[in-house]
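The complex is shown incomplete by one protein chain, all other protein chains being positioned as in the whole.
Just so it is clear, A and B label the chains in written order, and each chain counts residues from 1 on its own.
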Amino acid sequence: MNATPYLTPQQIIDRFSARFGNGLTEAKVTERGEGTRKVKAYNLWFRIDREQLRPAIEELIAIRFPHLAVIAGNDLGTDIELLYIFSVFYGQKFGEYMVTIAIRLPKSDLTVPTITDLIPGALFSEREKQEFFGITVTGIPDGRRLFLPEDFPKGVYPWRKDETGIPPEMIKNLWEVDRPKDRPVPPIPEKAPAPEGKKEGGESP
Amino acid sequence: MSAEKAKKTVPYTVPIGPVHPALKEPVMFTFGMEGEIVRTVDFAPGQTHRGIEWMGMRRNPVQIVHLTDRICGICGIVHSLSFARAVEQIAEIEVPERADYIRTILHELERIQSHLLWAGVAAHELGFDSLFYLAWRVREQSMDLIENLTGNRVNYGIVQIGGVRRDISDEQRALVEKGLDYYQGLLDQMATLFLKDSTILMRCRGHGILSGDDARLLCTVGPTARASGLNMDVRQDYPYCAYGDLDVKAILPPPETGGPQGDVYDRIIVRLLEVGQSIGIIRQCLGQLPAGEILWEPKMAKLLSVLKKAEGEGIGRVEAPRGECMHYVKMAGKEAPDSWKVKASSYSNLMSWIPMLQGEQLADIPIIVASIDPCLSCTDRVAVTRNGQSDILTKEDLTRLSREKTRRMMQ
Partner (left out) sequence: MKIPTSFNRSLWVFHLNTGSCNGCEIEIVATITPRYDPERFGIRLVGSPKHADVLLVTGPVTKKMAPRVRRVFEQVPDPKVVMCIGTCGQSGGVFYDSYNLDGPIDQVIPVDVYVPGCPPRPEAIVFGVVKALQKLERLEAEQ
């Protein structure tokens, strides 16, 4: 399982560019160091065409079997962008990278092939994207709703920012419930200046 | 997974009453049984969906930090920490070193109290109520320490974008050291109580097995994955906060206890050993605590104006007591983030219930379900079909069955 060699971030980018060429629209590395020694941690970001999704994931599996963290999504107006966030080379001290593979789906054709045959753990994430963005994952073994209740109106996709998002009538302001409307809001009293010395924590009954 | 077999399962929408102490979100299970053995498993989460990510996209990052504190009550600091780190990556905010160390200390204290909580729950499922009360009584000591450092027992509210909000004074350091000594002395006793007890060995060894391959394919994280032999720990692989300066190794079941077999007993071992590891880490951090400030920018207005102009994407990952917790944030120059995705650690671990529960007996279900330390919890009602007849068992019945089995095995 660990027979594949360890690669640097630039080597991974080169491998992807070599394989996908023009299909790879963007590739970059960001890094961050924390603590006193500022040991660096690297994130790789790839943006590829939709058709190259499964070959890209297979390429990543060939590098080393990744761990799928989650599938995130963005609503970009005319497209929906899906980000498959992986992490590779776990087990290597200070050497894990986060690899994000992002694809764009035009809103006119919101289908994407499933990856559960390569990575069965992606099932939950794909079901969640189906119900929250309204995309269709072709070939998914179990396409039921995951988090939203069954009687949630169809056609309403909570994370979209266009007209299929949550309409204002569905939002309930809990703090307003039962608030009396026939009198004005009481004025906020002026804050008294703090007394000299440490203030004792009050005993609340 | 779904009921495609000939046995009809009747998924009920049932009045949920998490009957149990320390039961969290209700999850509806549907088991297809053959006699006493489970054949098919199906479950449906979603009862506590509050629309947090959607609400977050309407608030500014400082308000979201307070919201993330309340995503889960047991994981005190992990969600705020991941979110703050993601935003700091986007806005390129440099966190002072002292703040990194304070974050690490609280992170490890939270790990201690979470594992002790779980130890109590596991003992309760097996029928050891006295061990349950003992573990929670011991946990109170760490709650006192946390309250002393942050001001609250749950929902610490200490993480701010760019640092932490409270400092550690010298008296507090002395208190923390005393508390750690108390735990150090107690750890051997707890290890003996849990690991050498013959009943726990009988009930847990060989049950709820998750093989290493299954763990890899289903993307499990945390102690569940480590008990199956996967060498993954975010503190070791992808350093954050002060872990780059420390030497943290992922804890796998040691060869003395038989190496990683992926059953419930291994998960108990991993968690208890991690408590010992956390004590060592906190000691190291206190010894190396650098001087300096604790916030990148104490003035709120300036911080908000910087965040308003930030653009880009960021990923914040931490090792929660249950596994890897990850937040993805995208900001686009507006006040609220453009996109925010939360991945709690139990999100990845839930799917591992299916291979673990197949072939097990009905009375073993509570302990196996609790062994992955779900932050969504076990349901109270389970629809069970036995020989064509359907039966509704409450959580009380399941726990009673589990305890009766313990008594049978002890005779």
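Here is the rule we go by: a residue touches a chain if its C-beta (ideal position, glycine included) is under 8 Å from a C-beta of that chain, and two chains touch if they have at least 3 such contacts.
The structure displayed is predicted, hence computed values, not measured ones.
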Absent-chain contact - pick from B:Ile71, B:Met331, B:Leu350 or B:Ala363: B:Ile71
Among B:Phe83, B:Tyr101, B:Trp136 or B:Tyr347, residue touching the chain not depicted: B:Trp136
Full-complex contact with the absent chain, from A:Ile61, A:Leu76 or A:Ile166: A:Ile166
Residues from chain A at the interface with the omitted partner, ascending: 148-149, 151-152, 158, 166, 170-175, 177-178
Touching residues (missing chain, whole complex) on chain B: 13-26, 46-52, 54-55, 58, 66-67, 70-74, 117, 133, 136-137, 140, 143, 153-155, 375, 394-396, 399
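Please note the rule applied: only the chains that are shown with their structure count from here on.
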Gap in Å, rounded to a whole number, between the CA centres of chain B and chain A: 20
Chain B-facing residues of chain A, complex: 30, 32-39, 41, 43, 45, 65, 67-70, 72-75, 83, 85, 87, 89-96, 98, 100, 119-124, 141-142, 145-149, 158-159, 166
Touch list for chain B against partner chain A, complex: 1-2, 44-46, 49, 51, 53-54, 57, 89, 95, 97, 100-101, 216-221, 230-232, 234, 236-245, 249-250, 288, 290, 313, 315, 317, 324, 326, 328, 330, 338-339, 341, 343, 347-348, 350-351
